[in-house]
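One chain of protein is taken out of this complex; the other chains stay put.
Order of writing sets the chain letters: A and B. Residues in each chain are counted from 1.
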Amino acid sequence: MQIEFTLNGRLIYEETSDDETLFHLLRRKGCYSVKCGCETENCGLCTVLVNGVSRLSCSYLAARADGCDVVTLEGAQKEAEEFGSFLAAEGAEQCGFCSPGLIMNVLAMEKELDSYEEENVKEYLAGNLCRCSGYMGQLRAVKSYLSRGENRNEC
Amino acid sequence: MNVKMRTVNTSVQKKDAKALVTGKPVFTDDLAPGDCLIVKVLRSPHAHALIGQIDTEKANKVDGIVCILTYQDVPNKRFTMAGQTYPEPSPYDRLILDQRMRFVGDAAAIVAGETEEAVDHAMRLIKVDYEVLEPVLDFRKAKDHKVLIHPEDNWESLCPVGADNRRNLCACGGEEHGDVNELLEQCDYVVEQVYHTKANQQAMMETFRAYSYLDAYGRLNMVASTQVTFHVRRILAHALDIPKSRIRVIKPRIGGGFGAKQTVVAEVYPAIVTMKTGRAAKIIYSRYESQIASSPRHEMEIRVRVGADKNGILQAIDVYTLSNTGAYGEHGPTTVGLSGHKSIPLYRTPRAFRFAYDVVYTNCMSAGAYRGYGATQGIFAVESAINELAEKIGMDKVKIRELNMVREGDIMPAYYGETLNSCALDRCMARAKEMMEWDRKYPSVDMGNGKVRGVGVAMAMQGSAISGVDVASVELRLNDDGFYTLMIGASDMGTGCDTTLAQVASDCLECDLDQIVVHGTDTDVSPYDSGSYASSTMYLTGMAVVKACGEMRDKILDKGAEYLSCEKDTLEFDGSRVWQPAGGLEISLKDIGNKVMCSNNNMLSAGASHTSPVSPPPFMVGMAEVEVDKETGEAELIDYVAVVDCGTTINPNLARIQTEGGLAQGIGMALYEDITYTDKGQMIQNSFMQYKLPSRLDVGNIRVEFESSYEPTGPFGAKSIGEIVINTPSPAIADAIASAVGARVRELPITAEKVYREIK
Partner (left out) sequence: MIRFKNYVRAESLEEAYNLNQKKSSVIGAGMMWLKVQNRIKMTLVDLSGLGLDGVEETEEEFVIGAMCTLRQLEIHKGLDGYFPGLFKECTRSIVGVQFRNGATVGGSIFGRFGFSDILTCMLALDTYVELYKGGIIPLEEFCSQKYNRDILVRIRIKKDGRRAFYASSRMTKTDFPLIACCVSATDDTYYVSVGARPAKAELAVISRREREDVEELAALAADHFRYGTNFRGSAEYRKHLAAVYVKRLFMVLDREEG
């Protein structure tokens, strides 16, 4: 079947099989930042934004993306670099395999949450597993990212 | 060479950080050619069976199927998938495909086709006749069982590790120093207990994967997510029965390893497909396969006897370990050793010790290497026993350790007689005690709401490289404009060794980090390195870097003397120029780099290997604070404090992340991650739905500090950090729970139900 959707700001017409997942389609289209860490929707590595909402692309039918706005890390390079610099400053990217999914969800969280209290942040990101970092470095990075600019007025 | 630290001991960012955080295609599957054949393995549904007929006729007719291989199509030459230095201690007990199935998930056939759909379809059409045999699933009954897992005649053990396939023994052995029984009889207090740890999965986010193709020279090129690039080359040569010269192995960025990728779990399958078809071929393990057919931690049951006199001074320790290597013997003979060698030497006082072990084959998934490598299991047992002993004596658990812990300068009879040149364990304990406010909280605080908080403690050690075995090599080149290329054979698996080794080089060469270009592992290019395992990378490869840099500096001075037409011993090299303090002559490194590109007979290249006769242990202390619900047994980790002595921290940020990450894995092992089998031998925790990695809500608050000693045999005083960090959570958390509610759980993971039963 034919679908039409916006991928990272570009309108795409794409032939997809009826049961293809968005994950497969995105990798097929060269969005290699999108990773798969499980088949059971537990790891969060395949997180992308569909109409601004963080979704697990491994369980999202490509057919359902018809008419949607899809953003992967390839389409959020500026944000990735910005948040990524906080992650790298902690050394918390480690192997980097879970970073793209985490960053996509951090971007969604930044838009959605009113309060960035630690418990809210941890709960929002609980669906992003990481086996390298023990999460503490990621948390330090997220905190400093979210509070960036807070001290700007001081100087 | 006397250089001061400029980038060493600073938290520079990883060289690959930007590529990783912006999601660049740098991992195995991102790089695989689009026309790769898709390779999958048809897996045995039976724990123990013999294959009769395999009917592949229908499957072969599926559109897009290119090749289906069975046991009749592979070399009948046994090998091991363990990534270890040759001759491997692990027995040669594998074929690429075997007629005998030894666990649920064992490889019955290899299917390769143009698309995943075609391969999946073909797999459903293959008919395998299995003669189902009685499995051996209980590792306590495996030794001398009437059912043999490896009855085959061409099974072979290359090293004297006490292996005997006619007894289901992968290894056995032991040692005794002093008279343990006699001393224990004289003790005022003795604890004898049995502890049980499970076959935890490393569960790195990137599953096992590899692709292969033939290059312009007709050689097999293998791109693999591996920690042991050079061992992959040798193992493929053995498995495929072809010369090593026909194989090249390349490691791209890898998505975590933790020891899992120290076993060649997946590489043989695409390799044989490429050899048979001439086509590029790739295999990507599903999480399901990574759970059921991979290389997890060895399940161990450890009996500890430990005794003390009336003052709490330890007199003797007796450790017996039964280790379950599963269907194959990868890392079986070696992991077990650490269960004694990295636990008993934590204490200086015992006048006698005994350590004995058996490693048995069963029809469970084969085990392998997982961070800690047997030390984790042994330390859970011994540290738990020490805590139980303290309870028996009525002594504070920190106090008993202060009285008995190993100290700098000690000779360690249970650690190959090595002398301890660097040890800050006492300082680690003192600092951890402060951070935890131990004296205020020990042993427990009743919160008055049905919950009790308890604190627990454990110590740990590991090694730094395998003494007298591991070899690390690096090559260093000076290029035009005066930048360097550092070629290493160690595998950066996300830990950052490409960066930390460059930090060492940059200080040795007195240049900016950007002046060092690091080339990751490629067996055609990199010098030989046994690989990134056994806590060896910084300690061993770091020293090879130091050596190579020394040689390079010498060669730069030679060139400087030649170009400046003066005596070498009048010259100095300060990182950016060769100059003559007395005469004022000088030439910049940039000019030297450019000049050697023209009319030159001496390449500015330096290479060095390093091996170590000793394996200096890093040390650490871990303290846990938990809150236990008295009614339900539910335990929540509140706080985890760790103080580590890894010698000099080359990169404090990366050392901290290593520690936090290892602790989180250890917390998973302690509280959440279970591996169980049905009575038919099917592994139950076969997905992330059932195998529960800790999420960020499950690790409490982790606080890490360093108390550095200085290891004279390591680069800039460094020891290792990668493995030790996983060892303390299990005993410390178990102890905190016992302190809180008196429930001593000796089998991991410590679930709420187990705690509840002990409270009851």
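Definition applied: a contact is a pair of C-beta atoms (placed from the backbone, for glycine too) under 8 Å apart; a residue touches a chain by one contact, two chains touch by 3 or more.
What you are looking at is a predicted structure, and each value in this text was computed from that prediction instead of being measured.
**Q** Which residue from A:Asn8, A:Asn42, A:Thr72 or A:Gln94 sits in contact with the chain not drawn here?
**A** A:Asn42
**Q** Looking at the whole complex, which of B:Asp144, B:Glu434, B:Asp574 or B:Glu631 touches the chain that is not displayed?
**A** Only one of B:Asp144, B:Glu434, B:Asp574 or B:Glu631 touches the chain omitted from view, namely B:Glu631.
**Q** Any idea which of A:Asn8, A:Ser33 or A:Ser54 touches the chain not displayed?
**A** Looking across A:Asn8, A:Ser33 or A:Ser54, the contact with the absent chain belongs to A:Ser54.
**Q** Using the document's contact rule, name the residues of chain A that touch the chain not shown here.
**A** Against the missing chain, chain A presents residues 1, 18-19, 21, 39-42, 44, 47, 53-56, 58-61, 63-64, 105, 108-109, 123-128.
**Q** Using the touch rule from the top, list residues of chain B that touch the missing partner.
**A** Interface with the chain not displayed, on the chain B side: 631-632, 634, 672, 674, 676, 684-685, 687, 689-690, 692-695, 697-698, 751-753, 756-757.
As a working rule, only the chains that are shown with their structure count from here on.
**Q** How many angstrom lie between the CA centroids of chain A and chain B, rounded to a whole number?
**A** 30
**Q** Spell out the part of chain B that touches chain A in their complex, as residue ranges.
**A** Per the stated touch rule, the residues are 11, 13-14, 16-27, 30, 202-207, 253-256, 258, 286-288, 493-496, 651, 653-654, 656-657, 659-665, 687-689, 693, 695-697, 699, 701-702.
**Q** Under the touch definition given earlier, write down the residues of chain A that touch chain B in their complex.
**A** 32-35, 37-40, 42-43, 45, 72-74, 77, 80-81, 83-85, 87-100, 103, 122-123, 125-139
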